[in-house]
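Apart from one protein chain that is not included, each protein chain of the complex appears where it belongs.
So, subunit A:
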Amino acid sequence: MKLVYFASVREAIGLSSEEFDVPQDACTVGDLVVRISARSEDHARALHDLPRLRFALDQNMATADTPLLGAQELAIFPPVTGG
C-alpha cells in the first residue's frame, strides 16, 4: 500500500510517501497506523497522538475505524487548515 503524508506529519516522518506491506491482521486504518508507527522513532513521534490525526483512504476521508478492504493509498495528516 502507498502511504502519503502531509504537513506536520510529513515533516515529522521526513518523507512525503512510502510503500508499506499491510499485515494480514490489520483490518482498519487504526490497526495499520499502529503498525506504521513501529517503523521508526520518527514514525512513532509523528503518529503517537491518534485522535489528532486525520486520514484519507483512496482519497476519501476516513477514520481510525474505517476498514481497509484492499485500498491502495492511505494518507495521514493533521486537521485541515485551508481557506
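Note that a contact is a pair of C-beta atoms (placed from the backbone, for glycine too) under 8 Å apart; a residue touches a chain by one contact, two chains touch by 3 or more; residues count from 1.
We adopt the following convention: contacts and distances are computed from a predicted model.
For the omitted chain of this complex, the UniProt record lists the protein as "Molybdopterin synthase catalytic subunit", which is one of "Putrescine ABC transporter permease PotH", "Glycine cleavage system H protein", "Molybdopterin synthase catalytic subunit" or "Class E sortase". Among the residues A:Met1, A:Ala56 or A:Ala71, only A:Ala56 touches the chain that is left out of the figure. The residue touching the chain not shown here, chosen from A:Pro51, A:Gly70 or A:Gly83, is A:Gly83. The chain not displayed touches subunit A at residues 4, 6-8, 56, 59-61, 75, 77-83.
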